[in-house]
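Some notes on the structure that comes next.
Every protein chain but one is kept in place in this view of the complex.
Note that the chains are named A, B and C in the order they appear, and that numbering of residues resets to 1 at the start of each chain.
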Amino acid sequence: MPRIGVFVCQCGNNIAATVDTKKVAEEMLKLPGVVYTCDYKFMCSSPGQEMLKQTIKDNKLDSIIVAACSPHMHEKTFRKAGEAAGLNPYRVEITNIREQCSWVHHDKTRAVGTVKSTDLTRMTLERLKRNQPLNKIKIPIKKRALVIGGGIAGIQAALDIAEGGIEVVLVEREPSIGGNMARLSETFPTMDCSQCILTPKMVEAELNENIKLYTYSEVEKVDGYIGNFTVQIRKKARYVDEDRCTGCGECIEKCPFNAESKFELGLAKRKIIYTPFPQSVPNIPVIDAPNCPKIQKDKCGACAVVCGPKCIDFKQEDKIVTEEFGAIIVATGYDLMPNERFGEYGYGRIKDVINGMQFERLASSSGPTGGEIRRPSDGKVPQSIVFIQCVGSRDEQKGVSYCSKVCCMYTAKHTMLYNHKVHGGKSYVFYMDIRCAGKRYEEFVRRAIEHDGAMYLRGRVSRVYEKDGRIIVQGADTLSNSQVEIEADMVVMATALVSRPGADSLAQKLGIGYDKYKFYNEYHPKLRPVETVTAGIFLAGTCMGPMDIPDSVAQGSATASKVLALFSANEMTREPITALVNKVTCNACWDCVTACPYSAIERDAVKNRQGEVVRLLAKVNEGVCQGCGVCVAACRSKSIDLKGYTDEQVFAALAAF
Amino acid sequence: MSGHTDTTGHSGTTQSGAFEPKIMAFVCNWCTYAGADLAGTSRMEYRPNVRIIKLPCTGRIDPLFIIKAFENGADGVLVSGCHPGDCHYTTGNYHARRRWIGFKKLLEFAGIDMRRLHFSWVSASEAIKWVDLINNVTDEIKNLGPFMEYKGLK
Amino acid sequence: MKIPYYPGCTLNTVSKGFDLSARASARSVGFEMEELAQWNCCGATFPLSPDNLIALSAPAKVLANARKGGEELTTLCSVCYNVLKRTNAVMKGDKEKRSVINGFINEEYDGSLSIIHYLEILRDKVGFDKVKAAVKKPLTGLKTGAYYGCMLLRPFEDRGIDDSERPVIFEDMLKAVGAEPVEFPNKIECCGAHLAMSNTGLVTKLSGNVMTSAADNGAEIIVTSCPLCQYNLEQSQTALASATGDYKPMPIIYFTQLLGLALGQPVETLGFEKNVWDAMPLLKKKGLA
Partner (left out) sequence: MKIRLSGADIDGPRVKHIERVTGEDLKHCYQCGKCSAGCPVSYLMEVPPSRVMRLLQLGRVDDVEAANTMWVCVGCVQCYARCPKGCSVASVLEGMRQIQLRKGTGPTLIKDIPIPFLRKAPQQALVCGFRKFVG
């Protein structure tokens, strides 16, 4: 027989005014299993808690009910008190007779309130009788962090975490970290040179003892859960021994062959053995294997000959390394929508129609033209440039429905750069709306218009074609209500920012969600903007949607502080309200697996001694389960139950109703 | 021991003898339960006929709970959770809703008048909505009279 | 290979040369165009207002009849192609409209026909490489502007023939027969279409833009797939030539006429005599006739 105590709180007059607490206590004492009841003025006061503890001990109670205010108020208080008196905290249950009774039923005769309080407490009692003691789940935390993607967001996250004394592995797909920001010329709204503010951070990331860089690498497989992830990383063959290479660049110098530079977006060539750009971090070249005649046909080998430390290894293969982490930050960034989709703008047909990122390269002092604006076709300095905004953005027919958020600003920036570099050059901007809502952004655009003379035309362009060596741009100016035609030397398209190819497969490896454009989903757009539904995995930067550098950096730092907070304890405790599979009855229908919003249920197998699979069954990963109970309702064979809210408990409460 | 206790010791009627329905409410912990709490802290008044069972999420609600509630003497059942898109567990309430569609047919088959079953969304800030909901449901069930189909089953 | 063929009213009358050269060319590259036993005018315009179902009954009737004879239907005229293809999409995709239209025409047609343009047959079924192999007289050095107009390409969701902004199917065909396709920006711009009836000034202007654009890029001859385009371009050249002194009119012909020439059909059977601006001098100059 259980030994249950029921404590009915008066809350001064808050409860006692409309509930006869004494009567409730007396009614409870009549029920089987209840060995002690009382009512008390202020249960949560120190004397109240002391009384509670003492009574538990004196009467050898094994579980208690406190009939008082909402569990959202004092459940923790009383569980703690119970625990101090030697009870399992989950054997302490609350009945809410204040918010649900005394405060909402104002019957001064106390009849209504007393009846309802008695009913509610009786229901709690029946639940409590079927209560199992539960223990908080303790999860050890592996205090190392993984950052996937070495753009500005990922670099910032890694630096901040390292600053907090925690080890970080930064995995970058390309041969160098830096991401898209490395391509930019000057950056809005302050017009600092991108390289000047980015390079020091890249170098710092390389030198920081707490940061391990895996460039030219990709995440292959992710297992585990918050605090305990196991990750396989593929280090792609560089054909250069990273440990011995001094970065002298001799090999690059001597390599006789060229290929198109991906970094320069088709505006320049690079060698077959190359670093993407001069300030690459690490400054270790890679060989572009598909284009290297030595690797393909055993011809050449010049680089190996000139390399002093002999670090070229044409036989190098990909390597898989396995590492363990407590948290993962995803910062894989964005791409630009392929321009080919927009035939009406002449891209692909007309050489001098380029996109915004290509313009960044032309304007960058480390770019293919040394920072002079010269058009790709003949190297001439363009005397007029038409900028087209919203190319692919806000275009649900051929592009994406969202606004890319940064292109209004960078187009204004482009007109300024152009005006500074080409005196007398005229820029025209076709826009639909000017969306520049950041701090000092509106002022920035007005400067482009008022000071740098950019001609803004409200409307879209419909046709771009060549005539007599010039580019004819046919658009509309809806403000003057007319069709306009401009003869230009160059056209720059502000194409939409889109997710990276393969963003979805990475998300599937990580178990995080993404939207229809394959941008990653945050847990809550306002209140948990850098978390994902998968505990321990965080998001920073443009992998979740278009944003500019200030936002990307803020998010990088935000994820770092989340990780540091997580790592500030040695282990995590979690509410033990999790699902549990009945191994005997589970028939492996996997309904629960598909129902679980957190992918917390795995397909497990029972094996015999020979290691053969005897049968399959579901298994809940307690580290991941959030205790929603969706699986329980989904299971048709009643083989999975939710601790603390078991079917048995609910039915018992119903029976007492 | 079952049934609302009342001062006369009879179940289902008040002293005055008028029919007082018993209403079972299944609510989620995060939204509706908090909304009901807010009604309390705001000292709003509503009909006393409802008894709440708190669950982590409406997605936890097994259709059997509802049948059991009727079996145990409920005259009406109320299910309320977070608004679509606001679920604390992201998609729990979608699962719940999807299940209800099939479940409704089953309930009708089981002889339960669908007017006795109410679904609603009440967020943590919608105390007024909660109060209105309880009052309306209580009045409606009152008009329908006691649920007799299952009486005597137990 | 036999493919059911809908000529349409224009090809049956004023543009007979288009029809004949296409049939003969088809035979040279290995397929037979089998004219539908029974057909009526398609209406020559796809009604843009969706409530105008009556206008869909004529093309639907064509489709229903064609379906009785096979699963495919080919046409030459761009307008017929456009009207039939779009009507077919309605019959296939919109159950409600389908039943109303079927009610009008007293048929049970479900949109299961596949409408393919002659050029698509050459590209997808025959293959341009096979066309190339069948060429007897390569049209070497013939600078040809391929004029697509509107109806082969738009609107994009029903297109099928090619990318609506950057089509190449015509040029690929011209390359296969050894001609030199000329890229010109106005190849997908409108010629003025039915405004020929009410506003010749406008047609002259639009067609003029097309032709000057082609001429500026070096075209000596223009090919089309649409009798109305052909008519508008031809008719506009007189006015164009007198308005701008340096514009020299050029022949505007159907693509099948060039195809037939390359495949070795006798030049007199190709219908060049019908053209206002004679192609013969040019072809002779190039040693092609």
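In the analysis below, contacts are C-beta pairs under 8 Å (C-beta built on N, C-alpha and C of every residue); 3 or more make two chains touch, one makes a residue touch a chain.
Bear in mind the structure is a predicted one, so any value in this text is a computation, not a measurement.
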Absent chain's touching partners (shown only) are A, C
Any idea which of A:258, A:322, A:365 or A:462 touches the chain not displayed? A:462
Which residue among A:346, A:399, A:556 or A:644 touches the omitted chain? A:399
Where the unshown chain meets chain C, residue by residue: 8-10, 13-15, 41, 43-45, 47-52, 55, 77, 79-80, 150, 153-156, 164, 189-190, 192-199, 202, 206, 209, 227-228, 230-231
Could I get the residues of chain A that touch the absent chain, sorted low to high? 344, 390, 394-399, 432, 458-463, 474-478, 481-484
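The criterion applied here is as follows: only the chains that are shown with their structure count from here on.
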Name the shape of the chain contact graph, picking from line, ring, star, complete and other. line
In whole angstrom, what separates the CA-based centres of chain A and chain C? 53
Chain B and chain C: spacing of chain centres that average the CA atoms, whole Å: 69
Which residues belonging to chain B are in contact with no fewer than two other chains? none
Where chain A touches two or more other chains, by residue: none
Complex interface listing, chain C residues touching chain A: 163-166, 183, 185-186, 213, 216
Flag every residue of chain B that touches chain A in the complex, lowest number first. 1-7, 15, 22, 24, 33-34, 36-37, 39-41, 43-46, 48, 51-57, 59-65, 68-69, 72-74, 88-92, 95-96, 99, 131
Residue ranges of chain A in contact with chain C within the complex: 342-344, 348-349, 463, 465-468, 472
